[in-house]
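The structure is given below, and queries will be raised subsequently.
The complex appears here without one of its protein chains, the remainder shown in place.
Naming follows writing order (A and B), and every chain is counted from residue 1.
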Amino acid sequence: MLYVPRLLHLAQGCSEGLTPLTAFDNALREAGIDNLNLVKVSSIVPKDARFGPRPSLPVGTVVPTVYTHVVSNVPGEIVSAVIAAGTGEHGGVLMEYHHRGPADDAERVATSMVEEGFALRGWTIDEIRFATAEHKVDRLGCATAAVLLLEGEPVGGHLRNEGEVTP
Amino acid sequence: MLYVPRLLHLAQGCSEGLTPLTAFDNALREAGIDNLNLVKVSSIVPKDARFGPRPSLPVGTVVPTVYTHVVSNVPGEIVSAVIAAGTGEHGGVLMEYHHRGPADDAERVATSMVEEGFALRGWTIDEIRFATAEHKVDRLGCATAAVLLLEGEPVGGHLRNEGEVTP
Partner (left out) sequence: MLYVPRLLHLAQGCSEGLTPLTAFDNALREAGIDNLNLVKVSSIVPKDARFGPRPSLPVGTVVPTVYTHVVSNVPGEIVSAVIAAGTGEHGGVLMEYHHRGPADDAERVATSMVEEGFALRGWTIDEIRFATAEHKVDRLGCATAAVLLLEGEPVGGHLRNEGEVTP
């Protein structure tokens, strides 16, 4: 049942809520991804994956997603959540950062993390995209950033009864 | 490899253990779901999903599950874990709450969160079900509540080689 995603969708949203969880739910709604069952994954861009709009998915679809969020109940505080998606010839990495501070600082940190991840792998960065959310807290606010991993292709062994070769 | 679950199973359990993780394992056993590989997901009820008993599943089956738990090592303390499953015409939301306090309070909070989630979506609540666990700690105790997302139907793009249309 392993698979490789082929379509990545960046999303970001901010909102207030009555509780931390509903503030997060509301922020997911602003991001357009509130009616999905998100499965948290770590953070690799498959080779040749493309970025694009979210396809229409039924309510409750289970979707592997890299996401991060930050909640604060300090009125006036700025919170931000960022995922930086670095891509290159061999694939890429998704690095998340959130903090109680402005989004441009969070993007700088996430960019450094992408650079470190590429350097580690000996890969070259072609492009860095961002999902970035920044929110000024009213009463209890949330900023969230996410990358949905969509349109997977099956990999290997789980299909071995159907004629495929186990990797 | 995206899919929409069609059968939801509510479960709850409480137990003592020698460590926080084994107390949780024991509580999952009381809930009847200890021999599964739970994948944590966020929290949407698909349209037309039904609630029912857990089917017999092989040891180690990987199952997307909304779950929450609370552990305490304060003898005599009451801990409780709740998931409220609100459903309506268009689908529903699963909201979790746990705390060091009684279950009826936790159910009240989770109910408010369901109401907020429905209001946000402009949906009407038909029914709210609960998975509720309350435990009085002896030495090191755990309460857990869970909703298993079962019987998924495939969605969209991963089947595009088999004739389906990518959404």
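As a working rule, a residue touches a chain if its C-beta (ideal position, glycine included) is under 8 Å from a C-beta of that chain, and two chains touch if they have at least 3 such contacts.
As the structure is a prediction and not an experimental result, all values here were calculated from the model.
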- Item | Absent-chain contact - pick from A:18, A:39 or A:125 | A:39
- Where the unshown chain meets chain B, residue by residue: 1, 3, 6-7, 17-19, 21-22, 25-26, 28-29, 34-40, 55-63, 150-154
- Message: To test your reading of the contact rule: which positions on chain A touch the chain that is missing from view?
- Response: 1-5, 39-47, 49, 62, 64, 66, 90-91, 93, 95-97, 109, 112-113, 116-117, 120-121, 149, 152, 155-158, 160-161, 166-167
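Keep this in mind: only the chains that are shown with their structure count from here on.
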- Taking each chain's mean CA coordinate, chain A and chain B are separated, in whole Å, by 23
